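The complex is shown incomplete by one protein chain, all other protein chains being positioned as in the whole.
Labels run A and B following the written order; every chain starts at residue 1.
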Amino acid sequence: MLRFIVRRLLVTIPTILVVISITWVLIKLAPGNFYSGEKPLPAAVEKIIREKYGLDKPWYQQYGKTMWSIVRHLDFGTSLRYQGQSVNTIIKRSLPVSAAVGLLAYLLALIVGITVGSIAALKQNSKWDYGSMALAMLGISVPNFVLGPILVLIFSLELYWLPPSRWGGFPSLNLVLPVLTLSAIYMAYIARLTRAGMLEVLRSDYIRTARAKGLSERDVVIRHALRGGLMPVISYTGPALAFLLTGTVVVERIFALPGLGNYFIQASLNRDEPLIIGIVAFIAITLLLMNLLVDIAYAYLDPRVRYQ
Amino acid sequence: MATEKNLKHDELIHIGPEMAVAEADVMPVETGRFVHGTSLWRDAWRRLLKNKLAVVGLVVVVIVTISSIVGPTLIKRIFGFTPDYIPSHDPRLTQSFPPFTGPDGEFSWAHPMGTDNAGRDQLARVLQGGQISLFVGILSTFVSLLIGVSYGAIAGYVGGRVDNVMMRIVDVLYSLPYVIVVIVLLSMFRSQTPRGQLILLFIAIGSVSWLTMARIVRGQVLSLKNQEFVLAARATGVSNTRIIFRHLVPNTLGPLIVYATLTIPQIMLTEAFLSFLGFGVQAPLASWGSLASDGIQNIAIFPWQLIFPGVTMALTLFSLNFLGDGLRDALDPQMRRV
Partner (left out) sequence: MTSNGNLLEVKNLSTYFETDDGIVKAVDDISFQLKRGETLGIVGESGSGKSVTNLSIIRLVPNPPGKIVSGQVFFNGSDLLLLSNEAVRKIRGRRIAMIFQDPMTSLNPFMKISRQLMEMTELHLGHNRAQARAHAIRMLETVGIPDAEARADSYPHEFSGGMRQRVMIAMALSCEPELLIADEPTTALDVTIQAQILELIKKLKGKTGTSVILITHDLGVVAGMTDHVIVMYAGKIFERAPTTELFSRPGNPYTKGLLRSVPDPTAEQGKLYQIPGLPPDVANLKPGCPFAERCDYTQDICRCEFPPFVQLNADHYSLCHFAREVYSESGGTLV
């Protein structure tokens, strides 16, 4: 197991470097640059700017310099647009915002989704089952950028219960709508996954054995069925986190939250090379680590799984 | 011996793709019930029709598709609006009207979904959005199907080193935070023309969605590869390409269709949120995502600008999902539902 973890971590590093390199290449290939505005700059000014930021050097030198400072000091440089602020600082500042919304959203999705899905499985074909699955279907079908504003419309602008947007620190009521918006689709997905997983497990032979042993239905479900039934949810966590990321981007835009996603979009629009690379690298690392955690959790929970 | 081989050669190919299916037609199943000779597809179709929700979904999807295709032309004929028509001749009309309302607040058939801030007819724009979203969704899925199936089938069939390398590549690509890269791609290479932007969108979305398709097909091919009908085909001298594309691939159609039904809504959502963020479809073209983005600006005063595109999109995705569920159930009732 340990060897497996170490091997995965080792593979992560080159993958990140590949990701960074690809991003770097894309940025360099793109037309336009971070300093151009509406009117073209006078040639002399442009030359000075290019010299200052080392953009006049040959590409392999630029690439080398960038990669070296990343690998050596984990230094992603200074933002080109946000004067004087190092990329690392910006990431440190915006990360808690995204993390708070993202993690809360997923936690909510897990709690509600697993509960609803389990009950739907236990009461298969009842009104509860049909109703909750229909609702889940709705959750999957309504895009978050539609749901969000509608929630704002109802709860902020009509009912005045909640603030419409902006970051209010943690914890605050400002969190409610973004978290709800982000979590909706995952709640729905997890509910369906849980239901499917539970139904399958409840049909299996070892549940029949458990019942033949005289266990109460409650014990059968909680002690025997739940473990196996939740497996699909666990494996879903990996891809879910990837999607969560993109969802965060949209939600941060809608609710004007100063999170990683928002900064990323801005950086892309601004051609802010160091910031783009920094955020991309950070996201890639997080994703890979999270996937590793999920794999470890899976191995821990299913004794049949053995990694070499 | 050689001549016999040649004769059988043709026969085999002819019943090739159906061979795995024909087994069920020809041999009675051991439970003592005799299988009536239906093909896999007819059986699946029957089951699909029994599922009322799926049928409703199918109907809605068909309606939406047809309206998107003919709608804008119809509207142009009847009312004279195109999706980007701005009535700049009359300042009274260049503002946002609620549904079914005219410039003086009277009831009017002209704009069932109202207008946006520049006076453009919302219905026409929503329908155009439908055109684009469905177009991107279906075409991208189709393209990724082509790439994914070929890639996966070849990898699975050839096996060995080639398979290893091919799948390693897929793994690495898979672990990239692709949406991030897609956003970078799209923001870097903004095209001048809306058509150009659409093509970029295709490339960006399609270049990532083929991965899972490839994986699925490879898995299927791997398990089918050693079944008897392949050995039989090989024994009679069928060429490898033929085996891959005429025999193996059709047998993977089941899970493929299932995956495709999952992918189309996913791609539509991806396109929508990319357009929402401003990286996708550009003005004057309208996609549901960009309409929503515009609509949010004025949500407090003109909520219909968001609600109509939003609800239409939700409805379409809803129906696609039900249809997808129904197809999954019909093609393989044992399969795990997600």
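Just so we're on the same page, a residue touches a chain if its C-beta (ideal position, glycine included) is under 8 Å from a C-beta of that chain, and two chains touch if they have at least 3 such contacts.
What you see is a predicted model, and the numbers here were worked out from it, not measured in a lab.
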| remark: By the document's definition of touch, the residue of A:Ser69, A:Ser204, A:Ser235 or A:Gln266 touching the omitted chain is A:Ser204
| said: Considering the complete complex, identify which of A:Gly77, A:Gly139, A:Pro164 or A:Gly228 is in touch with the unshown chain. | reply: A:Gly228
| task | Extract the touching residues of subunit A with respect to the undisplayed chain. | result | 204-206, 208-216, 223-224, 227-228, 301-304
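By our rule, only the chains that are shown with their structure count from here on.
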| task | Provide the residue numbers of subunit B that touch subunit A in the complex, in ascending order. | result | 172, 175-177, 179-181, 183-185, 187-189, 265, 269, 272-273, 276-278, 289, 292-293, 295-296, 299-300, 303, 306-307, 309-311, 313-315, 317-318, 320-322, 336-338
| remark: The subunit A residues in contact with subunit B across the complex are 15, 18-19, 22-23, 26-27, 29-32, 137-138, 140-146, 149-150, 152-153, 157, 189, 192-193, 195-197, 200, 232, 242, 245-246, 249-250, 253-254, 264-265, 268-269, 271, 276, 279-280, 283-284, 287-288, 291
